[in-house]
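Yeah, one chain of the complex is gone here, protein chain that is, but the others are all in their spots.
Chain nomenclature is as follows: A, B and C, assigned in order of appearance, with residue numbering initiated at 1 for each chain independently.
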Amino acid sequence: MTSMSNRMINILVPVISVILGLLVGAIVMVVSGYDPVKGYIALWNGIFGDSYAIGETIRQITPYILAGLAVAFAFRTGLFNIGVEGQLIVGWFAAVYVGAAFDLPKVIHLPLAILAGAAAGALWAFLPGLLKAKMKIHEVIVTIMMNYVALYVVNALIKTWSGGGDKTERIKETASLRSDFLASITDYSRLHYGIILALLMVVLMWFLLEKTTTGFELKAVGFNENASEYAGMKIGKNIILAMVISGAFAGLAGAMEGLGTFGNMYTRGGFTGIGFDGIAVALLGANTPLGVIFGAVLFGSLKYGALNMPNAAQIPEEIVQIVIALVIFFVACGYAIRLLLSKISKKKEAK
Amino acid sequence: MEYVIEMLNIRKEFGNFVANDNITLQLRKGEIHALLGENGAGKSTLMNVLFGLYQPEGGEIRVRGKKVAITDPNVANELGIGMVHQHFMLVENFTVTENIILGNEPTKGGSLNISAAAKKVAELSKQYGLNVDPYAKIEDISVGMQQRVEILKTLYRGAEILIFDEPTASLTPQEIMELITIMRKLIKEGKSIILITHKLQEIMDVSDRVTVIRKGKGIGTVITSESSPEELASLMVGRQVIFKTEKGPAHPTDEVLAVKDLVVTDSRNVEKVKGLNLSVRRGEIVGIAGIDGNGQSELIEAITGLRKTKSGSVSINGKDITNKRPRQVTESGVGHIPQDRHKHGLVLDFPIGYNIALQTYYQKPLSKGGIIDYKAIDRFAEQIIEQYDVRTQGAHEPARALSGGNQQKAIIGREVERDPDLLIAALPTRGLDVGAIEFIHRRLIEQRDSGKAVLLISFELDEVMNVSDRIAVIYDGAIIDTVKPLETDEQELGLLMAGHSRKEAAAMQAEEGDDKHVQ
Amino acid sequence: MSFLEILYFMAPVSIAYAAPLIFTALGGVFSERSGVVNIALEGLMVMGAFIGILFNLFFYDTFGSWTPWVALIAAMIVSAVFSLLHAVASITFRADQVVSGVAINMLGLAVALFLTKMIFDKGQTDFIKKAIPNFNIPVLQDIPVIGPMLFKGVYGSSILAIVAAFVAWYVIFKTPFGLRLRSVGEHPMAADTMGIHVNRIRYIAVVISGALAGIGGAIYSQTMTRDFGHATINGQGFMALAAMIFGKWHPIGAMGAAIFFGFAQALAVVGPSIPIIKEIPTGYLHALPYILTILALAGFIGKATGPKASGKPYIKGSR
Partner (left out) sequence: GSGNDDASKDNGKKEGGGEKTSEFSVAMVTDVGGIDDKSFNQAAWKGIKEFGEANDMEKGDGGYDYLQSAGEEDYIPNLNALARRDFSLVFGVGFMMQDAMDEIASQQKDTEFAIIDAVVDQPNTASILFKEQEGSYLAGVAAALMTESKKVGFVGGMENEVIHRFESGFVAGVKAVDPEIDVDVQYAGAFDKAETGKTMANRMYSSGVDIIFHAAGGTGNGVFSEAKERKSADPDANVWVIGVDSDQYDEGAVGDTNVTLTSMLKRVDVAVEDIAKRAKEGDFPGGETHVYGLDEDGVDLADSRGAIPEEVMTKIEDYKEKIKSGEIEVPEYPEGKEPKK
């Protein structure tokens, strides 16, 4: 009985949070003299309006899923990987490099390019992991620094590779995640097969954490290093492993951009933001694989759909940003809503 | 006769689990009132209600006849109620003084006046004979000292009613004696005490009355002098309890554990084990008797691979395991019931079931080829929970929610079920009720009888005397003597533990100027 | 440049760069010492930067040459209020402190830019007339070597920042409030049993962090950019977070870390006139400050662990 209502609550909480966020967002729009109804219709159409929008929304969700997984996986082992951004950037570059530099049949080329992205991300996360494991240096600060290093080093690499240019070569067809089929059914959107990979990774993370001895160890170490050591687990190994896997997810997110959305890489003036949003995505999803999907869908949809609010409802960018932030904020405050609901359901039971 | 505290028909629920079910407890002024109950009976919960940490679902609390609502520890403090918690409430990286003054700090010109506070602490500690160093950091002092800091906290706030939740569980005999004298002093000062303990002898020694609860229900209150340990035990457990564990003679065979000239340093790189030699054979229980801090912890950690040795060797069944990783040690046939169940024994945020599988999750049948079979884990856990009478709402309940005693039973189940050649039991009965103690002692003896070697570390003389076949006395990092329980008595043992040779001991016992208090 | 010239150049530059980071990092120290992770520093800094400029522009006629300083106070107040959002979410509503922080970061930037649009009808504010001045300290500046390094072209804000670091140290380690603050971050239940209002302390700490981050932001915008736009604050909040950890949650440590960052940044700028560094191609030179930081950590900073209860909301009666 109570467990039933609990499950109900678990589903209701995020929903209500989102609605609340949108409500407050509406108030902001009204106060600043814009029509929230028009605005939200535009948002809705921006997300689901037509096959093109749907395709692009999914395309936008894809890297968020992977970035979310990266952050979530680290958190489950008690590590805060704030360096997903940098791992994503190196992953993007590595994937594009392999995708452009070699001539191979698709069955080899595409997987190879994807793996390159994952490997680069993993490598970028390995160092913070190593420093944490061997010298107890806090991963947050190292990963923040590694973000900037990634940004500038990759820019420099692009220059060197392109002989002073501002962007890499385009990847070969054989390394592309895009397909005419997907384009045709979504009216020329950039939807690519990455979403399938992303979902596979969700399953993989779930499997790793919930089914394997490795996952058991990672979680144990995350909760209590002393007891884990007592139980014969290798603390250092697990910390490094967790960072490396997390980095691999992040690198894949980059590969999605490189092999799917863009097909090449420009020198960057700043970060993509996906890595940082990934933090919110992961925690909104309570660091569970399924939760990450929820978080990514929420973030991706809002982020892409929002583009249509200035386009179709003349609502300024900034207001849209405020609305998005509010939604995130309210979803984060789920506990308050949970409290309310449980009070209500208690009253019901009382009767 | 006036009551300073009246807890009437208190009810406390956790979710749909009832931890306190209409319990009544009345504390008279100037009495030491014992609260007795099995592990998980609801003692700590009841006291946390009195201290304002939990809000009761039912019942009422009267303080000095006045009905009160204790919504917050502040309120309790204002009412003159102080509590020494089962799990200490001390900030590890603070000094003694900082911990004591926290909440009402003396100031001079806006800034902390530590020196003044320290002086007051020193005075108090002198007045009650607590001798704590006001400037010591909590993480650096012994459990006994931390205990006394907790007491000082309550006194510093001028508490009139003191709650002691299992104060003696983690104390050495010496420390217990000191604590008892302290409690008597407190009573003389006109204070009243509620004492939770599982040690019936202590209850008989110090308490005036005893309230017994069983499985969350109040059983009743008896006058200590009109009762007996046997009666109390059966009231608490609901059946007869045998105290002296029956066991036949030991038949030791070949050597399992051999420790040779072992030298181990602690985390501050101070030598704690100094060339120690020890041998445990199949079919015997060797008890290590000693005062806390003589190298017991370092010895265990060195054997089990949790701490690197400086020199010397450790071998199991003739196989050298010196400085091997913990897992290699476990797999070479060592079971380990760790001294600190929260730090090493359990992952508190894991379900109790996972914790029961903590040593074997990677082996068949719990997992195959790196894939865990959680059904198998559940089955295994349920079986241990069943066999070892772990009181829990199920294998999926987080270990954190179990009472101390039941957490310990789970650990013991885990280690014994692996049926190791050597079972190391470090303070295995700390904080356990008589029933559980009896149960665990029987398990240890079973292991012995089935041809295993058992190494028991304990601060409790009677435990060492009852359970071991040989007693190795550890002092200053070395085994200074080995005696047979039947050929010694607690007093001699006490002297040995204090570093005297057996001759000296005999001499000291001979001369009738016997000073009860062992320094 | 000669070695001495380089020193004379780098010392003041490092400190100037550090000032905003010091204030913000101190904010982080207060918040995290009380057990509330504050990744919202970035957003709070944005608010401060914006309000600082806004106030400076509107009240220059009222306060004249004092404007930048009064602007700091204004920024302090507004950011403090803004940080209550983070407090309510992560303390009272037990929101995940990191998500709440991320949301605050988005919100801070969006609100500031929106208001900029509303008020100035363009993407960035006008330029302030009166920025935070720097000056030479009489007498001291004439001390050989040290003088030109530390006492020439000093910003009032830099002095303020260093003073603030020591005040913070005093408050956290020498006052009752500090003792309670630390206890709440280490072992909230113990604090609660001692009658300390855990949540109240945490509220206060978060609000303080908001105030300090606000000052930090306002110092940055009133020294570096002199106007406010979308790119005014980008990443300084996270650098402050890094400085806090680098400094092991200790005010003086955080200050040292911030100054080190400034030093590293300056080094990258004078790099082309320093022997070894000269060899590094510009592209990679930009990464130098961050690599130096990692090396410093690995080399001589090492182990750092935060307050025990950091990140966990305090729930009564939970074991």
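In this section, a contact is a pair of C-beta atoms (placed from the backbone, for glycine too) under 8 Å apart; a residue touches a chain by one contact, two chains touch by 3 or more.
From a predicted model like this one, the values you see are computed outputs, not experimental measurements.
In the full assembly, spell out which visible chains the left-out chain is touching.
Over the full assembly, the chain not pictured touches A, C.
Out of A:Ser176, A:Asn264 or A:Ser345, which touches the unshown chain?
Checking the options A:Ser176, A:Asn264 or A:Ser345, the one contacting the hidden chain is A:Asn264.
Just one of C:Glu32, C:Asp96, C:Glu186 or C:Asp227 touches the chain that is missing; which is it?
C:Asp227
Among A:Ser162, A:Thr212, A:Asn226 or A:Ser342, which one touches the chain that has been omitted from the display?
Candidates A:Ser162, A:Thr212, A:Asn226 or A:Ser342; residue touching the omitted chain: A:Ser162.
In the complete assembly, which of C:Ala11, C:Ala131, C:Leu181 or C:Ala304 touches the absent chain?
C:Ala131
In the full complex, which bits of chain A touch the chain not displayed? Write them out.
Residues 45, 48-54, 56, 60, 152, 155, 159, 162-167, 170, 187-188, 190, 257, 261-264, 266-267, 269-270, 272-273, 303-304, 307-308, 310-311, 314, 317 of chain A touch the chain absent from view.
Under the stated touch rule, tell me which residues of chain C contact the chain that is not displayed.
Residues 1, 5, 9, 13, 17, 122-124, 126-127, 129, 131, 133-135, 220, 223-227, 229-232, 234, 265-266, 268-270, 272, 282-283, 286 of chain C touch the chain that is not shown.
Note that in this section only the chains that are shown with their structure count from here on.
Which parts of chain B, given as residue numbers and ranges, touch two or more other chains?
In chain B, 348 touch at least two other chains.
Could you pull out which chain C residues touch chain B in their complex?
170, 174-176, 178-180, 182-183, 186-187, 189-196, 308, 316-317, 319
Under the stated contact criterion, what part of chain A meets chain B in this complex?
Those residues of chain A that touch chain B are 2, 211-216, 219-220, 223-224, 226-234.
Which stretch or stretches of chain A touch chain C in the complex?
Residues 32, 80, 82, 127, 131, 135-138, 140-142, 144-146, 148-149, 151-153, 155-156, 159-160, 270, 276-277, 279-280, 283-284, 316, 318-319, 321-322, 324-326, 328-329, 331-336 of chain A touch chain C in their complex.
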